[in-house]
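One protein chain is absent from this view; the other protein chains keep their places.
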Amino acid sequence: MIPLDSLIELRGVHAGYEGVEVLRGIDLVVPAGQVLAVLGPNGAGKTTLLSVIAGLVRPTRGDVLFGGRRVTGVDPVALARAGLCLIPEGRGVFANLTVAENLWLAAGSDRSREVVESRAFEVFPRLGERRDQLAGSLSGGEQQMVALSRALVSDPAVLLLDELSMGLAPMVVDDLYRRVVDIARMGVTVVVVEQFVRTISHIADRGIAVISGRIVLDGRIEEISPQLHSAYFSSSEEVST
Amino acid sequence: MDLEVTDVTVRFGGNTVLSDVGLDAVSGGITSLIGPNGAGKTTLFNVITGVLKPTSGRVMLGTNDMTSMPVHKRVRLGLGRTFQRLELFGTLTVEENLRVAASAIPRERRTSEVQRVIQQLRLQQVSDVRADTLSTGTGRLVELARALVGEPSLLLLDEPASGQNDSETRVFSEVLVDLADRGMTILLVEHDMNLVMAISHRIHVLDFGQLIASGSPAEIRSDVRVQAAYLGQESLEVGSGRRRSDVSTGAHP
Partner (left out) sequence: MREFVGFTITGLVTASIYAVVASGLTLTYATTGIFNWAHGALAAIGAFVYWQCTTLWGWPAPLAMILCVGIIGPVLGVTVESGIMRRLDGTNEITRMAVTLALLVGIIAGINWIWDPQMTKVVLPVFNGKAIEILGQRLPVYDLLVMAVALLVGIVMRWVLYRSRAGVQMRGIVDDRSLIILNGVSPVRTAQTSWVIGSTTAVLAGVLIAPKTSLSAGSLALLIMNAFAASVVGRLRSLPLTILGAAILGLSTAYAQGYVGSRTDLPGGQYLIGLVNVVPVVVLFIALQFLPQERLRAAKSQQARELSNRPTWNGSLWLVVAAVVVTAAIAPLLAPGDLHNMTKLWGIAVIALSLVPLLGWAGRLAVCPFAFAAVGALISAHLAPDGQIWGLVLAGVGAAAVGAILSFPGARLSPLYLALATAAFAVALDNWIFRLPPFHLVIRIPFTEVTLYRHQLDIFQGGSLAMRRPKVFGFDLSGDQAFLIFASIVFGASVLALTALRRSDLGLRMIALKDSPIGYATVGLNRQVTTVAAFAISAGVAGVGGALYGAAMQRPSPDAFNFFSGLSILVIVVVLGASTLGSSVGAGAFLAAPVLVNVFPSLAQVTPTLTAAAGVSLGNNPNGSIRSDIAPQWSGVGQRPLLLGGGLAVLAGVYLATLGDLISNWFFAGACVAFVIVMPILGRRATRALASPAGSAVPERRLSASPEQLAQSLPLGADDLSYLDDTFGITPGVGRGS
């Protein structure tokens, strides 16, 4: 039985690249169905946190659990097939493939192209018009729509979003996050990495702030947002005490 | 020599990554460049170091126009840099790393220059250690040392604090302050706000490819636009109008 109160769990996770320790002891439990916002300044380790969950970065210490099972060191391909959908920072699309081909790659092998496309184009009609264009020729917002469609058509259990808003106008961002809310309503657990509280304050159930590889704030988003300013602009030690 | 960047615009295809950015860094001071992810810091850095050519605009070092110079010529003009990810010559020792850098300067000064830099950054202990076995913190010092060979007039540092622990960062920042005191121009791109606020004389803030603020650390700390850029909270006074003006009050739809 999958424990619903901890769909994803990190236990004492340390991780990094080339001897640089980016995460320094992360303990985190994400219950099924939650929308969790991961906040923090640049370089704090937010992206690494998502990469660890998706299996792209193997923790140097600690464990990752998915649905109650230990998945530390499991092949990211297997995790993706098991329902972890990470949309990476920047544009998570194949620039030299068409919109339709991007969707096709996203769907598992058991779904037909027609079903996949009709589902994505229902939510994002604009993509239907651009079906045969190369994804690289789309605007930034449209590219993120393609990326989000992947979450729509692959029926994930968990959606991991890394700075969906980067470099996009706020109106576009709000529109994208409305779709994320729709996806979350279908029962998908969502972990959103953002630098800006404002962009996700109305969609997240809970927020954590990561600074220097540690979780320094954890709580309802409106509880933690007033403390973020001091957290960002002063040292991590002051905040954590 | 002072660094002066004027009206630099960079477009990739239809995407404008930097639009009309101008900034300066004066000798004898530490100038920092900050901004949220995707603001265009790395692009600007690449334009200054010569890895990327700007669509338009000018980069001057002192009275020399560097805008379309290849990398190695900029270095001869007095530009030194470090990398966000260490780019040491991994299979060589620390001293050999510096000797390679010294081979770009006149032969008779090479040995003394290498020794001078080793002493300046107190690297005597590791001078015979292979570079790829060093910790990141020491590696950053070695990379700084390599950039200092030949006494550059302009030093560009790309996120030197990442991967360093607190004591390493402290040592590193002391070195930077010392270098600036001796008249070097230092431009720092950094995420670590503590470091930036502690040692910068002047800070430039980039957001959405535009320069949104320049000033002293105290000015930047209290600048509403900067807070907006970093926290996503918008104030009504922001002029560009590119962001929707609503103050986050935690209101839910």
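So that you can tell them apart, the chains are marked A and B in the order they are listed, and the count of residues begins at 1 in each.
Simple rule for what comes next: a residue touches a chain if its C-beta (ideal position, glycine included) is under 8 Å from a C-beta of that chain, and two chains touch if they have at least 3 such contacts.
Source: prediction; values computed, not measured.
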| request: May I ask you to name the displayed chains that the omitted chain touches in the full complex? | output: A, B
| Which residue among A:101, A:205 or A:222 touches the omitted chain? | A:101
| note | Full-complex touch with the removed chain, picking from B:41, B:146 or B:191, is B:146
| said: For the chain left out of this view, which of A:33, A:62 or A:76 touches it? | reply: A:76
| In the complete complex, which positions of subunit B touch the hidden chain? | 49, 51, 71-72, 75-76, 80-81, 83-85, 87-92, 96-97, 99-101, 103-104, 110, 125-126, 129, 132-135, 137-138, 146-147, 149-150, 167-168
| remark: Touching the unshown chain, subunit A contributes residues 17-19, 54, 56, 75-77, 80-81, 85-88, 92-97, 101, 104-106, 108-109, 150, 154
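Heads up, the rule we're going with is that only the chains that are shown with their structure count from here on.
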| message | Please tell me the distance, in whole Å, between the geometric centres of subunit A and subunit B computed from their C-alpha atoms. | response | 30
| remark: In the complex, subunit A touches subunit B at residues 16, 18-21, 41-44, 89-90, 140, 163, 166-167, 169-171, 174, 194-199, 201-202, 221-222, 225, 228-229, 232-235
| In the complex of these two chains, what residues of subunit B are touching subunit A? | 15, 36-38, 85-86, 135-136, 159, 162-163, 191-194, 197, 208, 221, 227, 230-234, 242-244, 246, 248, 250-253
